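Apart from one protein chain that is not included, each protein chain of the complex appears where it belongs.
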Amino acid sequence: MATHHFTPKVYYTAIGAHEPVLHIESGDTVLTTTVDNAGYDATDTQITERGNPQTGPFYIQSAEPGDTLAVHFDRIVPNRSIGRTSMTVAPNVLDPDYAASEMPEGGRGLAEWHVDVEKWTATLMTPETQLGELTLPLEPMVGCFGVAPPRGQAISTATSSTHGGNMDYRGFQEGVTVYFPVFVSGALFHLGDGHAVQGDGEIVGTGIEISFDVQFTVEVRKGKSINWPRAENSDYILTAGNARPLDQAVQHATTELLRWLDELGLEKRAAHTLLGQTVEYDMGNVFDPAYTMVCKIKKSILRDIGIM
Amino acid sequence: MATHHFTPKVYYTAIGAHEPVLHIESGDTVLTTTVDNAGYDATDTQITERGNPQTGPFYIQSAEPGDTLAVHFDRIVPNRSIGRTSMTVAPNVLDPDYAASEMPEGGRGLAEWHVDVEKWTATLMTPETQLGELTLPLEPMVGCFGVAPPRGQAISTATSSTHGGNMDYRGFQEGVTVYFPVFVSGALFHLGDGHAVQGDGEIVGTGIEISFDVQFTVEVRKGKSINWPRAENSDYILTAGNARPLDQAVQHATTELLRWLDELGLEKRAAHTLLGQTVEYDMGNVFDPAYTMVCKIKKSILRDIGIM
Amino acid sequence: MATHHFTPKVYYTAIGAHEPVLHIESGDTVLTTTVDNAGYDATDTQITERGNPQTGPFYIQSAEPGDTLAVHFDRIVPNRSIGRTSMTVAPNVLDPDYAASEMPEGGRGLAEWHVDVEKWTATLMTPETQLGELTLPLEPMVGCFGVAPPRGQAISTATSSTHGGNMDYRGFQEGVTVYFPVFVSGALFHLGDGHAVQGDGEIVGTGIEISFDVQFTVEVRKGKSINWPRAENSDYILTAGNARPLDQAVQHATTELLRWLDELGLEKRAAHTLLGQTVEYDMGNVFDPAYTMVCKIKKSILRDIGIM
Partner (left out) sequence: MATHHFTPKVYYTAIGAHEPVLHIESGDTVLTTTVDNAGYDATDTQITERGNPQTGPFYIQSAEPGDTLAVHFDRIVPNRSIGRTSMTVAPNVLDPDYAASEMPEGGRGLAEWHVDVEKWTATLMTPETQLGELTLPLEPMVGCFGVAPPRGQAISTATSSTHGGNMDYRGFQEGVTVYFPVFVSGALFHLGDGHAVQGDGEIVGTGIEISFDVQFTVEVRKGKSINWPRAENSDYILTAGNARPLDQAVQHATTELLRWLDELGLEKRAAHTLLGQTVEYDMGNVFDPAYTMVCKIKKSILRDIGIM
């Protein structure tokens, strides 16, 4: 149950079996930092190449293929006051005819936002638009994180799959516990791409991109095997499917939630009947090569039927 | 501003240019009933063929192609105590390999629920499962409704398109105002397929299917042209895109919301920047030939920037 | 086995249960004409509204729901010398980023082609481009044809489904026999949208659009029920699936070919093993709301294994 203060010196833009930056034990806590999507740190200095550079990988002792790694986000806080967003909705989320004729002029410039962790707000500063000094409440979340994938792969932080990756789901915020399948010894946990605020889908290709102070705690569930990232917060258990089209992400997430209910002891027919009237879906990233859909059910319902 | 009490005698399972059952004026209110998806009425007697039979069409005087029809749901209340749901998640929302090997045995039987409008709950009665007498709060919504489509089409109530149809969106409940493009003289509004409760996506192919007492009020917006169904409630403005895959539904809904912001006077670059960090999506039907995705933004944000 | 000379006076842009223009018997032959996609006839005069206007519907005596209608195209010949094509690839078949920035200037103008049925060629006439007087061999095909759909629907000729419709498959040419499920009494066969030449996919939204002289012969297969359009020519049996995304069109077409092999007496395991190494696919329309994929197998192989 040690606590590690870790200062990253190297960043990766693919999630894979890189040399671990730190070895930790199940139960340990890590305090570290992440740079933003473009490699800028807490001083807003670019210290590594752009593309969701990741802090890590962290090697978790005892994690072996077939286990599950639980990662609890204890604390996620922006560590600088400037954040940036794209100003253009991605053509792939617009009607093709509309995208071919109605895109805003002026290219893909960036807007700058003032992030105030005291007031817990982000305020649009430049450029000048009809939005004025639009101010939004902070909702910090980690856009891209996960474990080394199977089969010797290293997967770009531009996308996502069974190992996690660039899911950009607003629910991956402080207080959530995320579960990953372990594919390699040590699991090799990576994280980065912090957003101070983000709309559903990350449809402009960015949240309010910012560097973070992060604290997380890991735990290895030995011999517990899952197929897709799972998570829970105080109200829900949830599963994330990553694929294109979104229909397939729905298939992965729904199937994984049925598997979870099965593990909780719920017979299939009951599980299907239950999900039919109580399931909820949230949409994660629809900008990247793989899209993300989250399937979830309220814990209170699972308690009502006595399986949680 | 008349109020009409209308008792349906005929039902349609395609939305099209059928003989109107009632002519009403813009501003009028209609009190009527709907049968359930299988054609069963308030006495639980089958009086018409199954397949989301529709009450209507209602001819709204003055509605002409190029106008918009606003329909406000004043009241949506189940008018009987028995509701039914499917007990099997549709194979199309499951991983193909899983669906090919892991479906529950026992076919597609129906579960029966006791709907209590006093307690505002639905309780699972039969068959006996691990769910026991699972009780859920009512959240009545209209699954399928819309106007006659363009080009002389009549479109099955099993699916949806620009004219509305079987969208099965949980947000289409009491208090919402829904906007449809008018494609034919009189608009020809139809409605049916009431659900006492429904999970997102209608992934078992049914909500808690039930007959309704419905009260709605119509209003014609002359010369106001829209491309896809829109709606607003106390908190949000929203657009619905209907297509497969879900990606395309996202494209339609997002494009339509950009058009709406444009009509509200927001310049493109500002609209794109705004949606990027504030847009939200809800998933409608993923069971039918066309899927539904809803794109929405909070009215409070639009008020903040002075365009609402 | 009568032969009917039919001159159309009315055209429809939705395929549905319109008043029949002619009643014919199973075994009869019809000689008639079609206008082009924009409603222009053999004299290049617009006589009806644009949008793949259809000749028909033809009511085939004895055809009842649950039967199959066979339509053999005896002769398909352009009946005028001018054909027109779009000059712009549809944004939906291009990468979204490319479509948003790299479309050709000058809008969606039309090119004109000289169609010479003596030489059996089409030659590009205007506008002047680097293509010069590009000359292509004719390959006349019917873009849009089918029967009245089920459930009282009338479906736009801009799209396709189980009833046929706008499939734009190059294989639907002279000599092919196409099979449709019969959904209404009389089947109600429609046809139109002739192309003198067309690339796969109709990716510019048009072939070389032209009016046709057409001769076809119908036959009712009583009590024979199919799910999707099927066809055969001298070399292949084939099935057409119509849906989006293409993946789903592949699913429909492949499933229908398995059903056909089953009807021919091939046991499932054998059918799966056979298709794995011998199946072929052709791509139909990828411009319309529903895309088309064709799944086929050589008749010679079926003869080799003794089931044809």
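By letter and in written order, the chains are A, B and C; residue numbering begins at 1 in each of them.
In this section, contacts are C-beta pairs under 8 Å (C-beta built on N, C-alpha and C of every residue); 3 or more make two chains touch, one makes a residue touch a chain.
The structure presented is a predicted model; accordingly, all values stated were derived computationally and were not measured.
Residue C:Q198 is the one among C:T13, C:N166 or C:Q198 that touches the chain not shown.
For the options A:S81, A:Q153 or A:N227, the residue in contact with the chain missing from this view is A:Q153. Only one residue in the set C:A17, C:M87, C:M125 or C:M308 touches the chain that does not appear here, and it is C:M87. Considering the whole complex, the residue from B:G27, B:G66 or B:P96 that touches the absent chain is B:P96. Residues of chain C that touch the chain left out of the display are 85-89, 92-96, 98, 102-106, 111, 122, 124, 129-132, 134-136, 197-204, 206-208, 244-247, 250-252, 254-255, 258, 265-270, 272-281, 283, 286, 291, 293, 301, 304-307.
Although one chain is not drawn, its touching partners on chain B can still be listed: residues 90-92, 94, 96-97, 99-101, 103, 245.
Against the chain not shown here, chain A presents residues 12-14, 16, 51, 150-156, 158, 243-245, 248, 289.
One rule holds in what follows: only the chains that are shown with their structure count from here on.
Ranked by distance of CA centroids from chain C, the top chain is A.
The centroid of the Cα atoms in chain B and the matching centroid in chain C are 34 Å apart. Averaged C-alpha coordinates put the centre of chain A at 46 Å from the centre of chain C.
In chain A, the residues touching two or more other chains are 92, 94, 96, 103, 245.
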